[in-house]
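Removed from the display is one protein chain of the complex; every other protein chain stays in position.
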């Protein structure tokens, strides 16, 4: 917090992260900052290291060098649940809903502030948390499905539920890994609207490579390639960039 | 998940019949029923750890044995004249009472031991395993090794544990002479009361946030961790409860059967306990109780008619139930009820789940 940076109060600062998988550098000296309440889209071809970057931020993969600073605190290589408790929550590529719980219980588990086991021997959620769950149900459009088992949801609904769970944690930073995977155009644009409704209260880092979705989202785009930082700018700027085009076209030609 | 079946209040009838059973059945059958209800207490614990938490344990016999031996040691000592040792110790030339027998001179300490010893042991063991994220097949195999080791230990330390024959020859418990009709009825009612308490307690527990979290952990432990939970204590508590239930069951069983021996605690009995619950339904408390009764009555009937056949039947039940009926009889009943409730529901239609 003592450093005077251009972006006054970044919520997340990734500084020179390198991740080494037995000699293969999945992430190579990568840096980026993200401002409070803002949207950032991280794109890049398959294997660019986007998901690994998420894994590193969340403490699932340990970095060999570099640091991750969240809300001014160094969280590099801390245990997962401690990082989560500080306010970062991640949605995985494959829907990580809890299939044998109802939609409402999924959200209630996520919304519960007091996660200590010895306080769990009570029936029902706290009133404030229960209200929040109803609000999120509304927001993700699953109010009518609240008592359905998550296993019985359609694929798109599962994705929304998981976004809802991430939101319910009231994390300051949400990491959404391919939130539109397997969705049709209608669902995709609904998802984009949903994400926009989260901004301000949460900073959101979206990983995707569906360019239509990225355009619909708008916001600042960071491009990764082979574990390295490649470009940053608006969707239009990135689109027009010859280097970015080469990376994507190069892949397309293979 | 909903229980809006026509059998909603059937439990009242079942409970009335169960309470009146001493007037309805022969004393032989009452004794059997008492033993099997003791086993049902253990089965309820398996629903918590296996059905709810998704953790398969093949070592419940150990905890059954801890309860059984705790009460048996007390029963042995309580009727001894001052200064003498249990018969088998004298035969083996043991001169003084071994230290681990001392607390069991007191009935109160023995009763405490039935709960505390398995709880402490299960707690330490489960904490060591779950904190290092040892789960699934690994955990099942290690618990099985614990069952084998415990049974071997009991058998080999003949002079202080009674060895292969175990402990038997009890004459009275807490001042009540054993073996009389009066005693059998009292024991039966105590067993039934403990089962009802354990059942109701588990029912409540499954409805709490703890229960939800346990199921959530079973569904996706990593997901729950990434929501900021430390899942280890949730699982440890479930394992401890299952252990205490098993121990209570073991203690009551020993009172009914009049004997406890390594034959009840080893590898095979431990897996048989899983069969009861697999047959009844691992996710249903009712199913587990019914499974414990059905399998054990079947065992009693078959092994007295065709002793050779029981192991074939047991093996076959295992294969068939696990392959074709993963949620056991309770799952089957639930499916049938669901079908009869809305016979005309078209395949694949969106049906609102229960009202």
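Letters are used for the chains, namely A and B, taken in the order the chains are written, and counting of residues starts over at 1 for each.
Keep in mind that, in the parts below, a residue touches a chain if its C-beta (ideal position, glycine included) is under 8 Å from a C-beta of that chain, and two chains touch if they have at least 3 such contacts.
Note that contacts and distances are computed from a predicted model.
Visitor: Missing chain's UniProt protein name, "Ferritin-like domain-containing protein", "XdhC family protein", "Cytochrome c oxidase subunit 1" or "Urea ABC transporter permease subunit UrtB"?
Guide: UniProt lists the chain that is not shown as "Urea ABC transporter permease subunit UrtB".
Visitor: Decide which residue listed in B:145, B:193 or B:301 touches the omitted chain of the complex.
Guide: B:145
Visitor: Sort through B:121, B:297 or B:318 and give me the one touching the missing partner chain.
Guide: Here the residue in touch with the unshown chain is B:318.
Visitor: Out of B:56, B:213 or B:285, which touches the unshown chain?
Guide: Reading the full complex, the residue touching the unseen chain is B:56.
Visitor: If you put the missing chain back, which residues of subunit B would it touch?
Guide: Residues in contact with the chain left out: 56, 125, 128-129, 132-134, 136-138, 140-142, 144-146, 148-149, 152-153, 155-157, 220-223, 267, 271, 274, 278, 308, 311-312, 314-319, 322-323, 326.
Note that only the chains that are shown with their structure count from here on.
Visitor: What whole-Å value do you get for the distance between subunit A and subunit B if each is reduced to the mean of its CA atoms?
Guide: 44
Visitor: If we count contacts the way the header does, which residues on subunit B are in touch with subunit A in the complex?
Guide: Per the touch definition, subunit B meets subunit A at residues 1, 204-205, 207-210, 212-213, 215-216, 218-220, 222-230, 233-234, 237, 353-354.
Visitor: Across the complex, what residues on subunit A touch subunit B?
Guide: Checking each residue of subunit A against subunit B gives 58, 80-81, 84-85, 89-90, 92, 96-102, 105-106, 108-110, 112, 115, 117-118, 120-125, 147-149, 152, 165, 169.
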